[in-house]
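Partial view: only certain chains, each at its native spot in the assembly.
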Amino acid sequence: MATRKLGFVIRSLPYKTEASRLALTHAISSQTVEIYLEDGDLVEPVVCYIGDGVLNCLKGQQAAKHYGVTSIEQHARNSLLLDLNVMICKEDLDKRGIPDNALVLDAEDIGGETAAKVVPYSEIQKVMESVDHLLFC
Amino acid sequence: MGKLTIGCFSSLVGSLSLDFAVKLSEAAVQKGHKVDLWLSGNGTMLAKKGQKAFKDYSHLAKKVQELLATGNFQITACEACAEARGYHKDEMAEGLKRFSMDWYLASTFSADRVLHIGGD
Amino acid sequence: MKLGVFVSDFRSGSDVLDRLTAEKLGIIFVGNGVYHATVKEEGKSCPVLDKQAHFYVLTEDLESRGFTAAQVDSRVKAVTYSDVVDLIFNDYEKAIWI
């Protein structure tokens, strides 16, 4: 019985590459990983947004309307619906003048119980140190 | 001897990141390590069979087959990423597997080291 | 020349843009270029907007990224794909993508 922690650190802008979308879909896939593992073993992801990556968290993304693809906002909501541990770097939000109310911070309306946390970079650094593996993108 | 899991999302031709992933796998296997290579996003382009070798383009199909033959190398493509690009099951190169993304996470569970090449 | 420049990225291309000169210069923010028109850093708007040029931003790409036309810098005009076609054929002789 063991738990391995994976730190997904999203530093890329949305849409120009698939990096942030795939980080979220991979993190979410932790929900079904048990089929490959022994009883009691777990993979626990934490998702951190830093740098330009914080722009993935903006509310109101209309990518589905204009391009017919799921928005990154929707993936972010799904990650919260599944109660993943999500952190957004406060300094990077402040630098870009993004207020908390512009962000996808919870998925309460669809049943998510865990909110994303806006935290100082030092908290994210601690996550990087505590996880077993780091996945930057 | 350890296990290295590499995830690569970069396209087959152009970025040379897939070339990096395959050459790093080769070097690791030669030193007695085990390697799992996970292809997602545009990285799934490597999984398509029938790639013609041209001098101007990366051609990794042969090296992948050599690595598979060692028995210490697995290569798996993301099923949805492949289908979205029109690579169906019968178009997969020999020896490559297809699974959903949780395969990658399971591979990292038992890995000593993970290298995630997450962009194009 | 009358040159229309599609700016498709946020963090690259400024070296090219800084040096470009044209009798009439249009800068059209598309893709992740739309952040130039919307994101202020340390309270300052993007330096590219100080260039002597006509600025446009593609509404579809703006909205896809969670912005509305109200959040766009006042120097930048929101346009649609249909408008972009007219810009290409009527307002600029050459178009480049950076």
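Just so it is clear, A, B and C label the chains in written order, and each chain counts residues from 1 on its own.
To be clear about the criterion, a residue touches a chain if its C-beta (ideal position, glycine included) is under 8 Å from a C-beta of that chain, and two chains touch if they have at least 3 such contacts.
What you see is a predicted model; the values in this text were computed from it and never measured.
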Per-kind copy numbers - full assembly in this file: A x2, B x2, C x2
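As a convention for this text, only the chains that are shown with their structure count from here on.
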Chain contact topology (line, ring, star, complete or other): line
Between chain C and chain B, distance of the C-alpha-averaged centres to the nearest whole Å: 38
Centre distance in Å when chain A and chain B are each reduced to the mean of their C-alpha atoms: 25
Residue ranges of chain A touching chain C (in the complex, touch as defined): 13-16, 52, 55, 58-63, 65-67, 71, 73, 95-97, 102
Residues of chain C that touch chain A when the two form their complex: 8-11, 31-32, 35, 39-43, 60-61, 63-68
Contact footprint of chain B on chain A as seen in their complex: 4, 6, 12, 17-19, 22-23, 25-26, 29-33, 35-37, 41, 43, 45, 132-137
